[in-house]
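With one protein chain held back, the other chains of the complex are shown just where they sit.
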Amino acid sequence: MLRRSQLFVPGNNERMIRKAALELRPDSVIIDLEDAVPVDEKETARKLIRELLPQLDWDGKELCVRVNDPRTPFFYADIDTVYRIDPVKCIVIPKAEFDLGFVYKATGREIEPLIETAKGLLRIEDVVRSEGVTAVSYGIADFALSVGGSLKAYEPNQVIKTFVVSAARAYGIDPIDRVYFDIKNLEGFRMDCMEAKSLGFVGKQVIHPSQVLVANDVFSPSEEEVNWARRIVEAYEKAVRDGRGAINLDGQLVDYVHYKLAKRVLEFVRQSG
Amino acid sequence: MLRRSQLFVPGNNERMIRKAALELRPDSVIIDLEDAVPVDEKETARKLIRELLPQLDWDGKELCVRVNDPRTPFFYADIDTVYRIDPVKCIVIPKAEFDLGFVYKATGREIEPLIETAKGLLRIEDVVRSEGVTAVSYGIADFALSVGGSLKAYEPNQVIKTFVVSAARAYGIDPIDRVYFDIKNLEGFRMDCMEAKSLGFVGKQVIHPSQVLVANDVFSPSEEEVNWARRIVEAYEKAVRDGRGAINLDGQLVDYVHYKLAKRVLEFVRQSG
Amino acid sequence: MLRRSQLFVPGNNERMIRKAALELRPDSVIIDLEDAVPVDEKETARKLIRELLPQLDWDGKELCVRVNDPRTPFFYADIDTVYRIDPVKCIVIPKAEFDLGFVYKATGREIEPLIETAKGLLRIEDVVRSEGVTAVSYGIADFALSVGGSLKAYEPNQVIKTFVVSAARAYGIDPIDRVYFDIKNLEGFRMDCMEAKSLGFVGKQVIHPSQVLVANDVFSPSEEEVNWARRIVEAYEKAVRDGRGAINLDGQLVDYVHYKLAKRVLEFVRQSG
Amino acid sequence: MLRRSQLFVPGNNERMIRKAALELRPDSVIIDLEDAVPVDEKETARKLIRELLPQLDWDGKELCVRVNDPRTPFFYADIDTVYRIDPVKCIVIPKAEFDLGFVYKATGREIEPLIETAKGLLRIEDVVRSEGVTAVSYGIADFALSVGGSLKAYEPNQVIKTFVVSAARAYGIDPIDRVYFDIKNLEGFRMDCMEAKSLGFVGKQVIHPSQVLVANDVFSPSEEEVNWARRIVEAYEKAVRDGRGAINLDGQLVDYVHYKLAKRVLEFVRQSG
Amino acid sequence: MLRRSQLFVPGNNERMIRKAALELRPDSVIIDLEDAVPVDEKETARKLIRELLPQLDWDGKELCVRVNDPRTPFFYADIDTVYRIDPVKCIVIPKAEFDLGFVYKATGREIEPLIETAKGLLRIEDVVRSEGVTAVSYGIADFALSVGGSLKAYEPNQVIKTFVVSAARAYGIDPIDRVYFDIKNLEGFRMDCMEAKSLGFVGKQVIHPSQVLVANDVFSPSEEEVNWARRIVEAYEKAVRDGRGAINLDGQLVDYVHYKLAKRVLEFVRQSG
Partner (left out) sequence: MLRRSQLFVPGNNERMIRKAALELRPDSVIIDLEDAVPVDEKETARKLIRELLPQLDWDGKELCVRVNDPRTPFFYADIDTVYRIDPVKCIVIPKAEFDLGFVYKATGREIEPLIETAKGLLRIEDVVRSEGVTAVSYGIADFALSVGGSLKAYEPNQVIKTFVVSAARAYGIDPIDRVYFDIKNLEGFRMDCMEAKSLGFVGKQVIHPSQVLVANDVFSPSEEEVNWARRIVEAYEKAVRDGRGAINLDGQLVDYVHYKLAKRVLEFVRQSG
């Protein structure tokens, strides 16, 4: 599963939802029921997605829904809606601060938590190792609010990024970089993507069609990465046939984490044909 | 709040619900949406309680609803129903295994978790210290199932009881003893109550009107306990006026835990006064 | 994988090893390199098993090797031997007190830890949730030694049993009851098996051929258990086809833990034809 | 309680103590018994403050005493003195590394721990969630010493600041920025205050009268913040009347943390009214 | 250091203190400043022990002082007194629930915590692994009070005993059994000692001269134990000379824990000549 770009779409905007499904090429689409939907429209949005999402052709895209914070009553009606929508593959949970495995058990859907509070940072390991979690992202505006600080002061913060990437990789899940709000500035966005990639993020949450292409481009693996991946996959699958879960390839330990990294690279190649 | 008896009533049984509210005298009533309600009747039960509960006069009884396990989809529709029912004071959550503070935040209702799985026993401290938890009980049949053992082998188990009481008291919440299934055997029930009281439980979950009176009787404080309580309350409130949170009464540390124990005793006297 | 009986065989006793493989019917055979092999014969035993084990027909039995305590140098030569022996499926690690996942990574073999020290009891959760662990047992003689107490005082101890079973079941692995040393007393042994089964243990470690048959008998599922298992498996597999990881069967939550319990029951039926 | 400025005053300097109480306007005064008082004068300082502090008019200022490290014998005589001094509201505990709730229980005074050692950083969550803790600050000189590094290398360190602010906010207590030693450089001090505010600190520890005014100014809320606070308080108090602990205000979760932030803002307005 | 008997002596009773030092033969004497000393006599008791204890000849006995609970103000004056009394070797801390290493650092005296509350049971590992702890005991009356239960119900409780012994042994410190209150019943006391020994306790807290002799007798090692100890010490010291911290003696791991057990046995032999 590639997650180079995850496009947020307001859950009450039918036009954009159709566009995301039918015209755009993000790896994931995240239908938002939280901040992008005003309180008065939450119920309308739930009805809309319940009917609309199963009708559209998602064409290999990972379909996700961002529900409201479990500490609000909205969350419960959201889950009661989402688990009935067949094509939804993943539930994005904001302000994650604790073990979310129960949502996975109840819905059978993968979980992508968002770290965006002080306690979420302190508890990130509990969050990412929840059963069913396959990716994690974070939010800087909400984080700054939660500590009473300013967005500008926390944007360059290395502590949060280092912990999000480390916790994700320690548990074999995908770290996804946060939203870049300035949709006019594509050059700034590209640089943000490149920095994120160098830190180990596998993709970026995006909010506008124009950001999709840039993210897909930056986070696609290079030829060198592809060759590395081929060797890893070959060696590891041979090892597994020999009953081994970890091998030494040219003096480097190669285990399931590397295998998953490599498989994602090759899946990309296959998909983009 | 006294919790000498907590009467379970099936959530789809209007007659029993009315009886529990209007004719019986348990300290708490727990409307059940979980095991006592077949899958096909869950939605009927939700509708029934949404309409019926606000109409009845609960007359000082603590009204609780037991929802389904958070690892089933039923839970979400349950919470979406319960948080709208004004007189509900407390949500009983079965198979509790993790921090449940989010339910308290979302609903504003107190939480009473049930320890009834292997992991619940291992994680009991996380469960009872969740924000909003005010009582805890446990279930032996479900526990035995969760470990693949038999009810008979686990009924006398001291480990579970010791941990339920200790975890509850360590965090200043009420330990409530489990259901006694043999409704014909009131003498056995009374002895079960007395053993529970000697271990520190403050009351018992019950399933039949005849058990209510016995539980209320056994778990009511004796005169000696009442005198002790009067001294504690007096001394502690004086201490608080002097800006102290813990005092030494006749060489014994007296703090907020003791104060709460004592206040419950006196509240009983006042109510039954 | 059934584990009703796990027969210990001294690693330096070729005759018994052959007998265990070819004549006896334990579900698992545990070749011992630890307490049953004197220090002077450790190296001889390693050589013997390296050559002998691959030649024998294990006929569906789970072949395990108990290595020495990781806190002795013997452990390293043991592992260096065992990971090269193809038919070995599982490594039994005595005096387990910490995360043993590294042994699984290095060898590709499943791990069965033994809880038999004071610290092992306190750290049991770390031990059983190690990657690659599929069963856990315990030892009472070593435990008593580790706390400076007597075997007799600890044999009936419910704390250890409750924690071994609970930790195992909380993480979906098999709890196996400990060795019964009095090989002459088969009636006592049978009662010990029955008590163990009622607590949720799935089988017993045994030390003599005569104990194998009794254990296999007691720990085999009854007809009622078989019917229960059929329903669980059917319902759960249907649920999984519908994309759900947990279902409500007659008002009871059924999830992967129950499915694994049920599958083991049916596997038994299939094997025993 | 505003804590924009917390003025340290040596505990053996009567003139400065009087000045701090009667002439200066810090939000808190911290009488120091630790580093500012030489060993030979500890006892003199204890006697002085025992007599002097109750005589002065503190006029709404939060009166705190910094005691010595609990790992020195001085600490015990300090506490034995301080708990008898009525107007003392808060005890500042240096080199905090573990749960300090026992000091709160013993004295009935709030606790402000200082994070200033390597272990304190690793254990910060245990420290800030101690019962009775209402604010937390940190020290960079002592931290650098504790790791064998230099002050200059650790002054810009983002890890320490991020964890102090996050731990404080995760548990709803006040993060206070550290001392700025260069008392001549008021412009540098102002910039330090502004950076601290942007990171979420609510105030600063200060050591000289001239720093008080600057800190009070920078950490006072702006008009925009005041309006935000009015809306939060109004909405949250209405929610509480409706029995809810968390609400959605314009699509944002508002809970007790925000309410406390907002209340502090309004308290400021009222006081300076 | 043998700790077969630890005799409590009220801290305000000069006659008994002298008797304990000069006439009786307990391995440890614990001067009590807590429950045995009324509030009004605490200060008198402190003065008495400050003067008296250094004058007496303790003759190889371990001199301990039980201070008041750290959650009362008495504790601080107690420590301020005790750290100045040279012959005091150990501080007994009641109602222990958290890391007590700071008391060791401040006083240089060994620590013996008492587990006697619900939270103390849950946190026992934090308590016993505190720096400076060398023994641990527990109290059943206070424990029963802390959970609101009765003494009679908790006296036979195996959970508490198992955890006290296990936690102590896991960290290489001495588990000491609790007080037996019925001073008239020496036969019952002897049986209590024997049960305690079989569980691994090394001695007993006692309250009357008549109990001292019985405890010393029961907890003295037998000849067989002495022989075992001689072999362990010899083998381990040889191992240490060879640079090894753990050895295999007749197929059993022998490490520092066993060495300390063995040394205590031999020290007894040496002392008792």
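Each chain carries a letter (A, B, C, D and E) given by its place in the written order, and its residues are counted from 1.
Just so it is clear, a contact is a pair of C-beta atoms (placed from the backbone, for glycine too) under 8 Å apart; a residue touches a chain by one contact, two chains touch by 3 or more.
Fair warning: this is a prediction, and the values are worked out from it, not measured in the lab.
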Practice item. Could you tell which one of E:7, E:21 or E:106 touches the chain left off the display? Key: E:106
Exercise for review: Pick out which of A:169, A:190, A:208 or A:263 touches the chain that's been left out of the picture.
Suggested key: A:169
Check your understanding: For the full complex, which residue in D:25, D:119 or D:230 touches the chain that was left out?
Key -> D:119
Practice item. Could you tell which one of A:63, A:79, A:93 or A:261 touches the chain left off the display? Key: A:261
Exercise for review: Please give every residue of chain A in contact with the chain that is not shown.
Suggested key: 125, 158-159, 162-163, 165-170, 175, 195, 197-200, 202, 246-248, 250-253, 255, 257, 261
Study note, to complete from the structure: Contact residues on chain C toward the hidden chain run 70-73, 75-77, 79-80, 83, 98-99, 101-102, 105-107
Point to revise | Chain not shown, touching residues in chain D | key: 34-35, 37-39, 68-69, 71-72, 74, 95, 117-119, 121-122, 144, 146-150, 152-154, 157-160
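In the analysis below, only the chains that are shown with their structure count from here on.
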Review point. With respect to inter-chain C-beta contacts, which pair, A-B or C-E, contains the greater number?
Key: C-E
Exercise for review: Going by residue numbers, if over half of the contact pairs line up, that's a repeat, so tell me which of A-B, A-D or B-C repeats D-E.
Suggested key: A-B
Practice item. With over half of the numbers shared counting as same, classify the chain B/chain C interface as same or different. Key: different
Review point. Counting only residues that touch at least 2 other chains, which ones in chain D make the list?
Key: 105-107, 246, 255
